[in-house]
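Note that this complex is displayed minus one protein chain, with the remaining chains in position.
Moving on to subunit A:
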């Protein structure tokens, strides 16, 4: 995902001299091409994320298009008030790109895990939240972010790390809503976002899960959620079970967002939630093992998928 971001960024920067990349001493080698082409448009702001975010907001107000890149806890949690005041309250089209969504930095421990970023960003009015499912989707999401920034709309893109596979799309409902399994909603539906989508698709590969559908949503603002809600309402009679799989804490993610819309619309649809437990993780282990131990286990997904 990191490389896909760097490639798309470099392409956009070629056509827009206003684009400027700010990084918090992160991104070894991935921006080599960008730096080679635009040495004056890369600023390593150092390990000083609060300043970096506000500097970016100041730049945006002066007509530049700043892209801010670093590891999620430092970009989002550390600088939350800077995002709130200087990007939110002051309405600046800054693109925040965080790396290490969920447990991507598995063995680096809880300080580097990102369980709460989506919940926090959902509280900022006008903030668009993108959780691309794979490298190809990163490009799609980043282009949208860049275009939104031109209208002073800020966005946050949650990347995983590196090495994620591209996922086969069965059907695209819109640029941010895609069928990853089956081309229509079936009675047993999974909804997912971000790079965990590949784990969901993998878990349901076997033929015995042929009656299951998987939809991904890679943008979590109200418009996209309403689109998804309408899709659910249209198929309400058919739906027997809906589950959301997301690599976040139980609080403040897609599950809460979608459930509250459904409640407001009086749609009688309960949604299962497969997510990380609401606790910090101290085990030193690989991402897949941590996911399975702390809530996102393939077998749970498979068990739910077999329910008629």
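One rule holds for everything that comes next: a contact is a pair of C-beta atoms (placed from the backbone, for glycine too) under 8 Å apart; a residue touches a chain by one contact, two chains touch by 3 or more; residues count from 1.
We adopt the following convention: contacts and distances are computed from a predicted model.
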{"item": "Per UniProt record, name of the chain withheld from view [\"Putative monovalent cation/H+ antiporter subunit A\", \"Transketolase\", \"Gluconate 2-dehydrogenase subunit 3 family protein\" or \"Circularly permuted type 2 ATP-grasp protein\"]", "value": "\"Transketolase\""}
{"item": "Touch criterion as defined above, residue of A:9, A:56 or A:212 at the omitted chain", "value": "A:56"}
{"item": "Sites on subunit A contacted by the missing partner chain, in the whole complex", "value": "43, 45-46, 48, 50-51, 53-64, 66, 81-82, 85-86, 89-91"}
